[in-house]
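One structure, pasted below without further comment.
Every protein chain except one is present and positioned as in the full complex.
A and B are the chain letters, set down in written order, and residue numbers restart from 1 in every chain.
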Amino acid sequence: MSTQYQPFLLRMLGNSRWTGYAISVIFLCILIPVLNLVVPEGSLLHVSNYTVSIGGKILCYAMVALAMDLIWGYTGILSLGHGLFFALGGYACGMYLMRQVGVDGVYHSNLPDFMVFLDWKTYPWYWTGTEHFLVAMLLVVAVPGILAFVFGWFAFRSRIKGVYFSIITQALTYAFMLFFFRNETGFGGNNGFTDFKRLLGIPIATPEMRMFLFALSGLTLLLMLWMSRCIVDSKFGRVLTAIRDAESRVMFSGYNPLHYKLAIWTLSAMMCGVAGALYVPQVGIINPGEMSTANSIEIAIWVAVGGRGTLIGPLLGAAFVTGMKSWFTATFPEYWLYFLGLLFIVATLYLPDGVMGLAKKLKGKLL
Amino acid sequence: MKIAKIIVALVLAWLFAGTAYALTAADRMLLSAGDNDQRIASIAKVVAAGDASAVPFLKSLLDDSVKVAGSKVFIAGADAVTDAATGVRVELPVNAADVVNNNRMRSELVSAIAALELQSPDVAIRMQAAQALRQSDAGDSTLTLVKNAEKTEQNSKVKSVLGEIRAGIELSGPDQATRLNAAQELGGSTSAQMRQLLVIRLQPGGETDPQVKQLITSSLRAMDARLAYYEQAGIVFTGLSLGSVLLLAALGLAITYGLMGVINMAHGEMMMLGAYATYLVENFFRNYLPEWFDAYVLVAIPVAFILTAIIGMILERTVIRHLYGRPLETLLATWGIGLILMQLVRTVFGAQNVQVENPGWMSGGIELAANLVLPYNRLAIIVFSLTVLLLVWTLLNKTRLGLFVRAVTQNRSMAGCVGVNTARIDAWAFGLGSGVAGLAGVALAQIGNVGPDLGKTYIVDSFMVVVLGGVGQLAGTVYAALGLGLVNKFLEGYAGAVLAKIIVLVIIIIFIQKRPQGIFALKGRSVD
Partner (left out) sequence: MKSPHSFIKSMTVIATAVAIMSGSLTALAAEDKEPIKVGILHSLSGTMAISETALKDMALMTIEDINKHGGVMGRQLEPVVVDPASNWPLFAEKARQLLSKDKVAVTFGCWTSVSRKSVLPVYKELDGLLFYPVQYEGEELEKNVFYTGAAPNQQAIPAVEYLMSKDGGSAKRFVLLGTDYVYPRTTNKILRAYLNKHGVSDADIMEEYTPFGQSDYQTIIAKIKKFSAEGKKTAVISTINGDSNVPFYKELGNQGLKATDVPVMAFSVGEEELRGVDTKPLVGELAAWNYFMSQSNPVNNAWKKEWAAYAKAKHLPGADKPLTNDPMEATYVGIHMWKQAVEKAGTTDVDKVIGAMGGQTFKAPDGYTIEMDAKNHHLHKPVLIGEVKADGQFNVVWKSTGPIKAQPWSPYIVGNDKKKDQPEAK
């Protein structure tokens, strides 16, 4: 290795946070792509397409975990509806991808197959504009954002909090799931959207495209991480934490928690939407199953395992739980639910601050 | 060879027809073998002869216990095979074939048996026979039998049913005056079959006489007016029935959540365990006490209650105890418990559903009108849930334990100070909540699936009930459960099942915005 880059590296290492970001960028945008695309298959260092696709999925989950952490870990509001926002973002992106299928569907129609099947002759009004990439991307953040805003405005204004809030978000998600399951709703019923062909005119099922989406997900996650860092370090972030710890006192001090809660709640939903939009082209399917109760609760456990109120913890939690799921369901399929169940119990009983809290404690003891 | 035999049998049957009649071996053969048209013709002949001694054989046919080998007919009872001709016990030949009856055959057999039983000395059997005959498409072949029976019948209820059947047959008779009369009579019926007869008569290819047509139309109108009333009653009943199921499912939750502030996501799994306990008890009775089978539910109730209560108490002592005051954590931990219990059941009993049979007294229902049947199992569940409600209410309000539970709920530390063992009360209360969930499981086993996923189906609904009713209020839970049941069933009639469910959820969400504390808010303002 030539020595001329060392000063640069050293300077970067001086600021540990920026080093973290820089290493991550290199890892995502250079190392993995090279190991996946350049290094020949069969080599020890080759990163398989399969690994990349799991990695991409985990990155998307990590975004959701981060969004959940902002609202639960920092503001103390447990949402059981984040699966819904995630799915809505996914559906918005899926609508664009369905448009991109063009006439390559089973019926060679301009419309998606499921619409042909419903005897629809044109796209319904709510599909308007989804053929444009930018409109679709706007919907990805706007739909979850607006829904969260409206729902949050009513709920927070009525001072619904704690468990009540969790349960009505669950009801909302459940209602949406049933609604999307209907064939006539116009989103493909329980099959949802699948068999995508292209993204921006480029074939979607190629290693290059997968790599691109993987790297894009990684960069988006980093961006969100940076944004979240800014938020929690700001005054705004401190008010959020104060709301979590003693909402009435915040109120008595002259703040209106409504605005704060509403802002972070809407932002969190929009982050989920983005995650969903990146998730759909990578896994190749979106359907109402994503809105099931169990999925939303699993998001909470990612955050709990990793550590609430830390920004890195949820990412680790999401990666750990998802990774374990992939491994267990392949190796000991029968024991996956035991493990997941135990994880829920152990995390709440013995790891109130998650893995990050545990690490901190261990570090404190050792040093 | 076979054809020749059948022809001989047919000739013999003709010879014997009309004389003092008794089923011959040849008749049995004709009833059991051959194509369906021919068998049905044979049945009609037996009915026309009107000999009640043929009934046992027809019943054996209906039970699928008749076998045919060569030219011999056998009856394979529960414990012995007999030769149908001689009644002597025999070994079933290896080449014996089952007599296969499809629905068409079966319905012919049912109406034949019913027609022949109209002369039975027992009123109950006569009534049953008359009703069965009314339900089947009784054809012309039974007209004489029905007329004779109507003439001699003493019991007025049976007589009126017989009258309906006769009118039903006469409605398509050749004589205009008789038809008019029949149409008039049928206006007083509430039977679905009779209504169907009238409707079909009005369709093309039916009645041509304008006078009769007019009378049929007015009879139909009179009938519909009466049926509409029952239809409304039916909606209320189904609503109450759904409400009582929801109430049972939510009652345990109301205790653990309302009184203790614990979000028990494993509540559904407690119900599931209760249902599996019912399954085990049912199996035990089936294998060891078959003569007491109908009583298994009565045993299952305490077994399910104790089993789930004990599991609940163990969970409270090991897990939930550490989480008091942190409701969101209890939510996650109990969800995990639920997952483990579910997989445990899957490992032990398999992923497939298991069979829980209703006891005899819970099968069937009371028919109030053609369009309103109150099934016994639904009625039993309504009564059961009200009983459980009463017991829980008494326990909480009239006993020392209930006093302690309420004391701990209201002020834990003060209760502790005056000597209440709060830890033990927590365990008892959680056990009670879980036990009630187990009872709900017993009830659910009577109407639906018993499988590992049973709990997940009900968990969202039961939380909705508790939240809607208001925390800590049994009365609220009752109103919310019955209200949701009624609203759901009312909407389902108009919007279909899918939309009804969505609308109900949306209504709940909006309602909670208006009244965050539920229907019955606790009085006074409290700051957390």
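Everything below uses one rule, namely that a contact is a pair of C-beta atoms (placed from the backbone, for glycine too) under 8 Å apart; a residue touches a chain by one contact, two chains touch by 3 or more.
Quick caveat, the model's predicted, so the values are computed rather than measured.
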{"item": "Per the touch definition above, residue among B:Arg106, B:Lys159, B:Arg226 or B:His322 touching the missing chain", "value": "B:Arg106"}
{"item": "Hidden-chain contact residue, picked from the options B:Gly187, B:Gly402 or B:Gly451", "value": "B:Gly451"}
{"item": "Chain not shown: contacting residue from B:Ser363, B:Thr399 or B:Asn421", "value": "B:Ser363"}
{"item": "Contact footprint on chain A, counting only the chain that is left out", "value": "1-2, 4-5, 7-8, 11, 26, 29-31, 34-35, 38-40, 42-46, 48-50, 53-54, 57, 106-107, 113-114, 116-117, 178, 181-183, 189-192, 194-196, 205, 283-285, 287, 289-290, 325-326, 329-330, 333-334, 336-337"}
{"item": "Chain B residues that touch the omitted chain in the full complex", "value": "36, 64, 98, 100-104, 106-107, 110, 135-136, 192-193, 195-196, 199-200, 203, 231, 234-235, 238, 241-242, 245, 343, 346, 348-358, 363-365, 367, 370-371, 373, 375-378, 446-453, 457-458, 489, 492-493, 496-498, 501"}
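Just so it is clear, only the chains that are shown with their structure count from here on.
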{"item": "Chain A contact footprint on chain B (complex, rising order)", "value": "257, 263, 265, 319, 322-323, 327-333, 335-340, 342-344, 347, 456, 459-460, 463-464, 467, 498-499, 501-502, 505-506, 508-509, 512-514, 516, 527-528"}
{"item": "Of chain A, residues touching chain B in the complex", "value": "78, 154-155, 157-160, 162-164, 166-168, 170-172, 174-175, 178-179, 181-182, 247-248, 293-294, 297, 300-301, 304, 334, 337-338, 340-345, 347-349"}
